[in-house]
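Working notes, structure below.
As you look at this complex, bear in mind that one protein chain is not there, while each of the others sits in place.
Let's look at chain A:
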Amino acid sequence: MIDRHLRHVPRLGRYPSRFRLVGTPVVTVMLGSIATALPIIAQSPILPPFGLLLLLSWRLLRPELWRAWIALPLGLFDDMMSGQPIGSAMFLWTVTLIGIDSVEHRLVWRSYRQDWLIAAAAIIFCIAGGVFFARITGGANVRLLLVAPQMVWTVLLFPFVVRQCARIDRWRVMA
């Protein structure tokens, strides 16, 4: 009988399945998008965009994992769940990932704080862009002040989500 604590330790000759390696990040981002299926009837945008948070976490945690195009299918799924016009997250998330790629070329040293800064900029860009797209496709002339609380606590939630992603990532790469 192997010690219970050793269950998640890599063992010689065993590798995680391909689905676990590739599928786990995608599935977690999709689960983040599904957060809007929670039975909350909101009167204002209160829920942080968990799909975006998880996408950014995986991208900044594992830069080699995804190419920028991964944001297209994930963004389409998020649009299907979020009530934003279809194409909104597709565009914003892809532009965000391309932007992170270009920033990464220029930053020589990067640590946790720079990651948080990049994520904060990306979150503010995506939420503001979402407000703009909702406005031009028939929504109200919403002031950015309305989404300011959502922006703030999404940015503050980023470190926590990165932690959880790192935890899932440890499980992901260990057979």
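We take it that contacts are C-beta pairs under 8 Å (C-beta built on N, C-alpha and C of every residue); 3 or more make two chains touch, one makes a residue touch a chain; residues count from 1.
The rule is simple: contacts and distances are computed from a predicted model.
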(message) For the chain not present in this complex, what protein name does its UniProt entry give, out of "Transporter", "Helix-turn-helix domain-containing protein", "Cell shape-determining protein MreC" or "Carbon-monoxide dehydrogenase small subunit"?
(response) "Cell shape-determining protein MreC"
(request) Out of A:Met81, A:Leu117, A:Val152 or A:Ile168, point to the residue that touches the absent chain in the complete complex. (result) A:Met81
(request) Using the touch rule from the top, list residues of chain A that touch the missing partner. (result) 34-49, 63-64, 67-69, 71-72, 75, 77, 80-92, 94-95, 97-98, 101, 104-105, 107-111, 130-131, 133-142, 146-147, 150
